[in-house]
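Left out: one protein chain. Kept in place: all the others.
So, subunit A:
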Amino acid sequence: MNSVGNQCTDLKQQYDACFQTWFTERFLKGDMNDEICAPLFRVYQQCLKKTMKEKQIEFKEVDNDHLGTDKEYKSPRESNQA
């Protein structure tokens, strides 16, 4: 899958490949140490952040967490319980 910036797609795909192997071989087996893909993630993020700035993507909106916070929408069942 492509990155939002064409120039980041190669870096993204290298990171994705590393992550997917890590997820299967390590994480799912209970090994939570994720340092192995950290260098690839770092260079990919540098490229991505630059592109997001150029494309004027709303950083604030992206950074905002909703899941597990007050902003999370609740089903009618959940809101009745609350």
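Rule of thumb we're sticking to: contacts are C-beta pairs under 8 Å (C-beta built on N, C-alpha and C of every residue); 3 or more make two chains touch, one makes a residue touch a chain; residues count from 1.
By our rule, contacts and distances are computed from a predicted model.
A chain of this complex does not appear here, and its UniProt-recorded name among "Actin/actin-like protein", "Lipase domain-containing protein", "PRELI/MSF1 domain-containing protein" or "Secreted frizzled-related protein 1" is "PRELI/MSF1 domain-containing protein". Summarising the interface, subunit A meets the missing chain with residues 1-4, 8, 12, 15-16, 19-20, 23-24, 27-28, 30, 32-34, 41, 44-45, 48, 52, 57-58, 61-62, 64-68, 72-73, 75-76.
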